[in-house]
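Note that one protein chain of the assembly has been removed; the remaining protein chains are unaltered in position.
Residue numbering begins at 1 within each chain, and the chains themselves are lettered A, B and C in the order written.
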Amino acid sequence: MSEVMGVINLAEPMDNMQYLTEHRPLGAVPFGGRYRLVDFTLSNMINAGIQNVGIFVQDRYRALMDHLGSGKDWGLDRLRDGLFILPPDGHHHSLNPGDIELLHRHLDYFEKSRQDTVVMTGTSMICNLDFKEVLAYHKEKDAEITIVYKTGVPGPYEGLCTLLDLTSDQRVTGIEVDPVIPRSRNLSMQMYIMDKGLLMELLDQSVSRGETDWVKDCLNRNLGQLRVFGYPFKGYLGKIASLQSYYRTTMELLHPTISRELFFHAGLIYTKVKNEPPTKYHESANVKTSLIANGCVVEGTVENSVLFRGVKVGKGAHVKNSVLMQRSIIGENCQFEHVILDKDVLVSSGKHLMGAPEYPLVIRKKTVLS
Amino acid sequence: MSEVMGVINLAEPMDNMQYLTEHRPLGAVPFGGRYRLVDFTLSNMINAGIQNVGIFVQDRYRALMDHLGSGKDWGLDRLRDGLFILPPDGHHHSLNPGDIELLHRHLDYFEKSRQDTVVMTGTSMICNLDFKEVLAYHKEKDAEITIVYKTGVPGPYEGLCTLLDLTSDQRVTGIEVDPVIPRSRNLSMQMYIMDKGLLMELLDQSVSRGETDWVKDCLNRNLGQLRVFGYPFKGYLGKIASLQSYYRTTMELLHPTISRELFFHAGLIYTKVKNEPPTKYHESANVKTSLIANGCVVEGTVENSVLFRGVKVGKGAHVKNSVLMQRSIIGENCQFEHVILDKDVLVSSGKHLMGAPEYPLVIRKKTVLS
Amino acid sequence: MPKKECVAMILAGGQGSRLSVLTKRVAKPAVPFGGKYRIIDFALSNCTNSGIDTVGVLTQYQPLALNAYIGIGSSWDLDRRSGGVSILPPFVRARGGEWYKGTANAVYQNIDFIETYKPEYVLILSGDHIYKMDYAKMLDFHKEHQASATIGVIEVPWDEASRFGIMNVDEDHLITAFEEKPPKPKSNLASMGIYIFNWPLLRDYLLDDENDSDSSNDFGKDVIPRMLSNGEPMVAYPFQGYWKDVGTLDSLWEANMDLLGDDPGLDLNDRRWRVYSVNPTQPPQFLAHSAEVHNSLINEGCIVYGQVERSVLFPGVRIGINSTILDSVIMPNVHIAENVTIRKAIIGNDTIISDGAVIGEATPSEQLTVVGEELIIPAHSKITGIYDGEAVT
Partner (left out) sequence: MPKKECVAMILAGGQGSRLSVLTKRVAKPAVPFGGKYRIIDFALSNCTNSGIDTVGVLTQYQPLALNAYIGIGSSWDLDRRSGGVSILPPFVRARGGEWYKGTANAVYQNIDFIETYKPEYVLILSGDHIYKMDYAKMLDFHKEHQASATIGVIEVPWDEASRFGIMNVDEDHLITAFEEKPPKPKSNLASMGIYIFNWPLLRDYLLDDENDSDSSNDFGKDVIPRMLSNGEPMVAYPFQGYWKDVGTLDSLWEANMDLLGDDPGLDLNDRRWRVYSVNPTQPPQFLAHSAEVHNSLINEGCIVYGQVERSVLFPGVRIGINSTILDSVIMPNVHIAENVTIRKAIIGNDTIISDGAVIGEATPSEQLTVVGEELIIPAHSKITGIYDGEAVT
């Protein structure tokens, strides 16, 4: 797929993610013990042979730049092609541009790229998908735009969903964004394949008409004229639209069948390399049904939880149904249940924290609870 | 100097640079045929053995990111240390912060860095300087802060100057920023060496007092308490503070003694590698007293000018006292005098453009004159 | 080629036959260690952390495997345009090629490589020691003492001293005598096999040594004694900290066990002195509901349903339900089925151990059991000792 370029749009809604998106875009939210959300779509792209990826960012993206670096860990540190982080440029821009404006500002990037076809995605859809198959389908259908979707919205319905109306031939006839009452079961995964020239043409049309939203304005207006098809994705899909769905999706990783599919199915998931040593379990450790990244030191009890790299759990501590992000340190005899600790949180001995299954307690980055 | 970290502050005044800074910070302005201004201070740093450089940017910095990439061309693509581009982070910040706030936002970068000493510079001072000598001087004087300065302001005085009052022992007793009437001949080159802890302490003090300007507020207030010394720089200095000084400094490069010092003295000047072929002179070419980068194709006459990489000068064209930036294309029989073309300008045949020596005509990036 | 102050040469030549079944396909420096690393990671990481960015790796056994592992050196930050890491197998010259005859000969054959960088100093290292050491400090020590050569030494217990090369030194660290395995040691300072030489001087000695047909072309046996007898000023640099030669199966097992416990001699979690390695792309480790893990090191990509105590698990290891792993080192991608017992053993990579097998002595004992690589151990087998695929009971 060296004829295809990837576009990852990081200007995504993230109002329901609490502190997790205070200092980072959705794509930079840590997930699954050692990844950031963007790793999944980025790995799907490189596993399909895409060698040129543009990442469109709006704000709060230092965390993302730190994570991606030169793209070396994804094999994207290239003289030709490679990884491009595209921040909003110039100083006379609207403070809150729609995604169309964000893309339109970098038309020159599209123009300069050698590829003719674009795969465009967000980062909220977690899956291990083979874009080569989607491209083959796109060609077979002679589609102008192909949208990846999944039938049967996973998990409880949460309002924030883009739904497709489809004919029996998989042609898309309507798109509804965030309806209160869903009228379709076909969840758009917001992954698009299309001709690069068409995308540039559509962006330019939309901007000159004053449109701002890619789906609501541009796609909807053009559904009649263009051959837009849906590609049905059959695999596991985790959709991160809120703190609740983030927490639920994380907990689903504790099913070995789900994590095996997500981490291995069509290719491996790459992430930033950290030189962490293997995780150390002390004599007093007691760990069950948990995903643990490298560099942790466990002296306490961990159950049904996900520990990111470099987490320390003290003696006598009991961590249950929780997510502890990078380098959190949990003192002795702490008790946690339904807790999400963001990075670098320090909790001193004996603290008890408890959220609810449908409302986990989030502790913001670098908090010290002493 | 692996115990020293470099800090390059790109939030610099650039009101007088016309179109040249419309889409880029001052540090990203092309200079000298194949460089950007930031290359000089960055090369001085790496030539002195500095391996960790943080570049603090405020806005319009995509050009800079493209230029610096992963830092590979400066040997700064490292697992440990290396090059860090530090954009303003978080979304609750003032739109036009002072340099103190910009630095203060990234205190964690200072903290994480292994080095104990900081060299802090801007990018408007063009020179080939040995920071190892400045550091030795700093230690010998037992200074807390050392400021590099040059006696005798180069070129006509232009108002935008920071001037130092010095004792005979080189101790700094006063600093004046942009006075209308200069009361000193010691131009601060806005290069500082100091202890990292001291810098962090000063930044924190200043922010908590509501101060915004590093020189006017923070340095001036502390001159009494701290041992601040001036290091007299003896070499060639080009100071870019306005379009006029940019043009004048560029023209000075046409003196072989100046360019030899600037490009070779204490070390080489590194820049982004482009795979341009050697420049091609056709039978009709006629080139005198000019600096020409690679990848140009010259069929016309070029005199007293600087051509950047990939410029094409058509047959019969006559380019005099001008600066043509990357990939400009000049049609046949054009006549240019005192002209600065920004990147990717296309001028069709037979155009005449003429500025004045003290007021060169600037054509903005990507303009098509047809 | 820019000049480098100091070039490091890592002697990674040995086939490591004492590591037997673990070095059938790889040279000793490439043997896995510590749940994640290869032995040579320690020397390479020490170089990186000490600011030495030009490293030659002298190897003659399976250079392709070491080449594939080290690649362009990016894992150790040694992917430099100038310098970086170079694998140096013996190559063919106009008058034909020859094996490296000894440690000194290996460096002699690569004089051209070293000369490219015009160094003032050369640091000679061994590729099969586990330790963390700042060579920059040793180099400072070398310069301070204006020595011709500096040798890293470590205090060993007096009763073991006769197994080492022992340095006698005066109060100024000046080496007065060097005895290889002395029956009655006069000192307990053992050579760690780490040398810094002034390069122009060493080059002369290497040329002399090569012309001496009686020489075995070895640093410890020939070059160092000759320099001493010539009265070159040589000093001993005393090293404090963990240091282990992992040249035998028993010492390899012991060094792995040394990483366990509450306060191990070698701290892998020190962020200021990272041990770099090639990081495989693996998801986090999964410990299932039935897992019991105590006092162990486990890497990403492992899936544990059974019990693990005092053991080290490399990436991709799977341990089935009701299986028990005690006091053992399980190399990458070993799959252990259900109801297996493993006690005091090293299991080579990619081996599959089927249901109900019993590996190692049934009771706690001194004897180590080692199972080779890429084997399939049938169900209910019993294995002790060194095993490499013969028929099993």
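The criterion applied here is as follows: a residue touches a chain if its C-beta (ideal position, glycine included) is under 8 Å from a C-beta of that chain, and two chains touch if they have at least 3 such contacts.
In this text the structure is predicted, and so the values were computed from the model without any measurement.
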Considering the complete complex, which visible chains touch the unshown chain?
A, B, C
Using the touch definition from the top, which of B:Pro179, B:Pro277 or B:Gly350 touches the missing chain?
B:Pro277
Which of these touches the unseen chain: B:Gly32, B:Gly98, B:Gly122 or B:Gly300?
B:Gly32
Option from B:Pro87, B:Gly230 or B:Gly295 whose C-beta touches the chain left out
B:Gly295
Residue of C:Glu5, C:Glu98, C:Glu144 or C:Asp270 in touch with the missing chain, whole complex considered:
C:Glu98
Logged for subunit A, residues touching the omitted partner chain are 2, 75, 78-80, 114
If you put the missing chain back, which residues of subunit B would it touch?
32-34, 72, 254, 256, 259, 263, 268-270, 273-275, 277-295, 297, 306-307
In the full complex, which residues of subunit C touch the absent chain?
1, 60, 63-64, 67-68, 71-74, 79-82, 84, 86, 89-92, 96-99, 112-113, 116
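Just so it is clear, only the chains that are shown with their structure count from here on.
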Chain-centre distance (mean CA atoms) for subunit B and subunit C, in whole Å, is 48
Rounded to a whole Å, what is the gap between the Cα centroids of subunit A and subunit B?
39
Can you tell me which residues of subunit B touch two or more of the remaining chains?
79
Quick one: which residues in subunit C touch 2 or more of the other chains?
274, 276
